[in-house]
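With one protein chain held back, the other chains of the complex are shown just where they sit.
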Amino acid sequence: MKVAVIGCGTIAHAAHIPSYLKNPDAQIKYFCDIIPERAAGAVEKYGCGEAITDYQQALADPEITAVSVCTPNNMHPTISINALRAGKHALCEKPAARTYAEALEMQKAQHETGKTLNIGVVNRFNDGVNLIKQYIDAGKLGDVYRVYASFRAHRSIPGLGGAFTTKAIAWGGALIDWGVHYLDIVMYCCGDPKVKTVTGEVFSKLGRDMKNYAYINMWAGPPDYSGVYDVDDSITALIRTDGPVVTVNGAWAENIGEAEQYIDFIGDKAGIRLQYGSDFTVYTAEHGSLVRYKPEYKSRDHFQNEIDAFVRCVATGEKLASHIDTVIVTAQMMQAIYDSSERHCEIVL
Amino acid sequence: MKVAVIGCGTIAHAAHIPSYLKNPDAQIKYFCDIIPERAAGAVEKYGCGEAITDYQQALADPEITAVSVCTPNNMHPTISINALRAGKHALCEKPAARTYAEALEMQKAQHETGKTLNIGVVNRFNDGVNLIKQYIDAGKLGDVYRVYASFRAHRSIPGLGGAFTTKAIAWGGALIDWGVHYLDIVMYCCGDPKVKTVTGEVFSKLGRDMKNYAYINMWAGPPDYSGVYDVDDSITALIRTDGPVVTVNGAWAENIGEAEQYIDFIGDKAGIRLQYGSDFTVYTAEHGSLVRYKPEYKSRDHFQNEIDAFVRCVATGEKLASHIDTVIVTAQMMQAIYDSSERHCEIVL
Amino acid sequence: MKVAVIGCGTIAHAAHIPSYLKNPDAQIKYFCDIIPERAAGAVEKYGCGEAITDYQQALADPEITAVSVCTPNNMHPTISINALRAGKHALCEKPAARTYAEALEMQKAQHETGKTLNIGVVNRFNDGVNLIKQYIDAGKLGDVYRVYASFRAHRSIPGLGGAFTTKAIAWGGALIDWGVHYLDIVMYCCGDPKVKTVTGEVFSKLGRDMKNYAYINMWAGPPDYSGVYDVDDSITALIRTDGPVVTVNGAWAENIGEAEQYIDFIGDKAGIRLQYGSDFTVYTAEHGSLVRYKPEYKSRDHFQNEIDAFVRCVATGEKLASHIDTVIVTAQMMQAIYDSSERHCEIVL
Partner (left out) sequence: MKVAVIGCGTIAHAAHIPSYLKNPDAQIKYFCDIIPERAAGAVEKYGCGEAITDYQQALADPEITAVSVCTPNNMHPTISINALRAGKHALCEKPAARTYAEALEMQKAQHETGKTLNIGVVNRFNDGVNLIKQYIDAGKLGDVYRVYASFRAHRSIPGLGGAFTTKAIAWGGALIDWGVHYLDIVMYCCGDPKVKTVTGEVFSKLGRDMKNYAYINMWAGPPDYSGVYDVDDSITALIRTDGPVVTVNGAWAENIGEAEQYIDFIGDKAGIRLQYGSDFTVYTAEHGSLVRYKPEYKSRDHFQNEIDAFVRCVATGEKLASHIDTVIVTAQMMQAIYDSSERHCEIVL
């Protein structure tokens, strides 16, 4: 199966490309980027493929079976939809789209073409997350009545003034960049419950005065002070579902110097705290005593898991947990948080 | 000034009585408790005062200037109102009342009699809390756009099956017993902002099956398995004010074994994390560098501060920060959280 | 811009050469050392440049724009002056010269030729030191009335019996080798105040009986027992300026086994202790409480900063904080300490 990687930025290099290279059933035919040096650089670095600047060239190639969409958020819908309509399967990086309306358009195109459209919610391919899901599914936690998702950082705004912080490109900041993962893990582990009410507020504070934003390191940096900063760097929300009530606190940057990045699944029999990107702890009671432990498990590279599953499902027609039909609810929740913040009131879905 | 202590339980012994004894301008004339042994025990222990079981006897004594109401929550309104109408000044333990309606009755009686009615929101007399208030008032934190109040414990249900866990007596659990302090500190430090919307959910989970509630220590214990457990042991809420947005997570008990009991005041210039009952950390930036520090300050006993201020204000007519007029908003917020939880939707005030 | 590195010892390899190699606007044309193997070794190691043993050959080359003088102290004046008179810009390692008279000669040559003469006071390019300067300049410390500079070590005599410990070559020991940095940081951060009185004593003790000098490690070693040891290994001084009063204690070696290497800037509003070569702590008071914190900041390689600034200033004519005109006062202070020690009385400048 021949694929095209569209967009040759950080996520392509860190995740998609090396995983395709290690998959025995896939072959990268095109590296596409509107910046010619980036496309050419990938060809040179990996010693394979062809550099192109127009993704339509890949879509027009009948040898191409599937594409990975690794561009900034604003291009996700157009490229994905065009790929589907050109008969290609697509793995589109998260978030699916900037707005819920765009995500619905993508879903519509998937339904009409019947081609696979998966979203890069890579945590659904994380072995630790899947183990938590097994605990919950098996009833070990009892009734999971409440979840707390915390993605708070002291100073982690990426690429200040660039694509990440420009609303016209990324649509949102901390919520859409980090929150999407947390909300997706919660929904996945809790069995994708139906969302009922959403209230929330988002804030654009610490990056506003770009020159005075103090930091030590910057991912996707350095700052472009001539750029734009108009996205959220801090958010809070309370979401009722027909499963647990979900409370959310998040910040790319805030004036509290504690990195608190975890999800608490709180059940009446047991609870689990997942340290994001790391391991998890189970808290429960046995015979009147209180116990806590960290399961040890084999953890494979979850990007590799994701790409392998994508390649496999293209072949088999299997519907993965990252299918747009399952994942679209996250777009709906994020949209509702932004809407609630704008109107300063709760949204009933 | 002669006072009567009404209710001789834990809070009376731990706070009110020793503080009155150390205040040079106050003298305890009556120890009142409906359990005669408790009243008599206090007289014997402190070597002063008279033991009574009917608080009306104290209210009828013209020598009595003021009373401390240290009973379970359900008796707060009646005793306080009767005391005011009998021409006494009153310091009523927190929460003012079970419901907002009851609190309004108490406020009405205060307005009609002109006598002092203060609530035992002791953190308004805590030197650390007052120092935080100074930082915020002086603009050090800039715009405090968001607050996170966390009063989460692993296993801390008090007196399972007793007055604390019986709705008819206490009205609520974790929110009304602990949350009242956190909400009060937030309102106090942030300048008592106006509340606009409240959404929240409360849960009564871990204590429900009383026999199977696993714990190590129990405050106000031991359990009375023949008693009642029908209050909240876990809560979450999101509150918009005309100042900061306030997110709340709290639990007397939950299956996450981390004690996270702090309040984050998050401003655009600096932030403060107050470890409840302990010290606080300031986080800010200076000349492009990130700094954090814990101020060292003199910390006096805050119950003593509270009683001293109460005795003083009775003499001077001074209106304290713990006056029912200021504090009643907390009753309104807690009522709204309970209402929101019952209706599963946001309350607009 | 083509440069010659004159003297290929420790400081050249550790600082000047790698920094020139990383600077995109500079190119090393000559490695010069009177020991032919050293010059040749540098050419081989870095794979560039030409090895020479006579620095006059570099001065005679019209392609050479600037030189780094990295020789022992005794050659600093002659080489720097000859370089300036040959029309080259010069970066001369610290100390500028052995005596104040020599330093004045160097300054005179700079004035007459108009070529740049900077001294390697590298701490003026240290990000932490510059942050302290910002704190002081911004008034955060209030009136800095007193400074204590401590550069005390237990056993750190370098190259016993070699150039460092031979007065005819180095002129001084602990004061001229280490003290120069401390005095320079003090003067720089405090705004280069005018010096008024200097009293001090220097001691040559622990290295005198070379064979019996006990030590664990020796920098620039091993000992040459056939060499000379006639410099100061311990010093103390008290300096009045029109800014702070500066107290100094220093030792390459002394029989107190505590490494106390810091500078205290003591103001009436706040104070700063800089741990030499590391971070710093700010001590102040806020709202009656005492606070202390260590700012976190980005710290780049200060030798790179220094070389980059030197290359830049040659191109732009910018006068750096390391210009001989600014830095010469340190030579004056050290001269005065040596003079005061010899006469055992205070020197009034």
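So that you can tell them apart, the chains are marked A, B and C in the order they are listed, and the count of residues begins at 1 in each.
By our rule, a residue touches a chain if its C-beta (ideal position, glycine included) is under 8 Å from a C-beta of that chain, and two chains touch if they have at least 3 such contacts.
Predicted, not measured: the structure shown is a model, and the values here were computed from it.
**Student:** Where does the absent chain touch, in terms of which shown chains it meets?
**Tutor:** B, C
**Student:** For the chain left out of this view, which of C:H13, C:K167 or C:K196 touches it?
**Tutor:** Of the listed residues, the one touching the omitted chain is C:K196.
**Student:** For the chain left out of this view, which of C:A42, C:A270 or C:A331 touches it?
**Tutor:** C:A270
**Student:** If the hidden chain were put back, which of C:Q57, C:N74, C:Q134 or C:T236 would touch it?
**Tutor:** Per the contact definition at the top, the residue touching the missing chain is C:T236.
**Student:** Which positions on chain B touch the chain that was left off?
**Tutor:** Where chain B meets the chain not shown: residues 296-298.
**Student:** Residues on chain C that touch the omitted chain in the whole complex?
**Tutor:** 141, 143, 145-146, 148, 154-155, 196-197, 199-201, 203, 205-206, 212, 214-216, 234, 236-238, 240, 245, 247, 249, 254-258, 264, 266-271, 273, 281, 283-285, 288-290, 292, 344-346, 348
As a convention for this text, only the chains that are shown with their structure count from here on.
**Student:** Please identify the chain with the largest separation between its CA centroid and the CA centroid of chain C.
**Tutor:** Between chain C and every other chain, the largest centroid distance is to B.
**Student:** Just by CA atoms, which chain is the most central one?
**Tutor:** Minimum centroid-to-centroid distance belongs to A.
**Student:** Averaging over Cα atoms per chain, report the distance between chain A and chain B in Å.
**Tutor:** Inter-chain centre distance comes to 42 Å.
**Student:** Please compute the C-alpha centroid of chain B, do the same for chain C, then give the distance between them in whole Å.
**Tutor:** 61
**Student:** For chain A and chain C, what's the span in angstrom between their mean Cα positions?
**Tutor:** Inter-chain centre distance comes to 52 Å.
**Student:** What positions in chain A touch 2 or more of the other chains?
**Tutor:** 216
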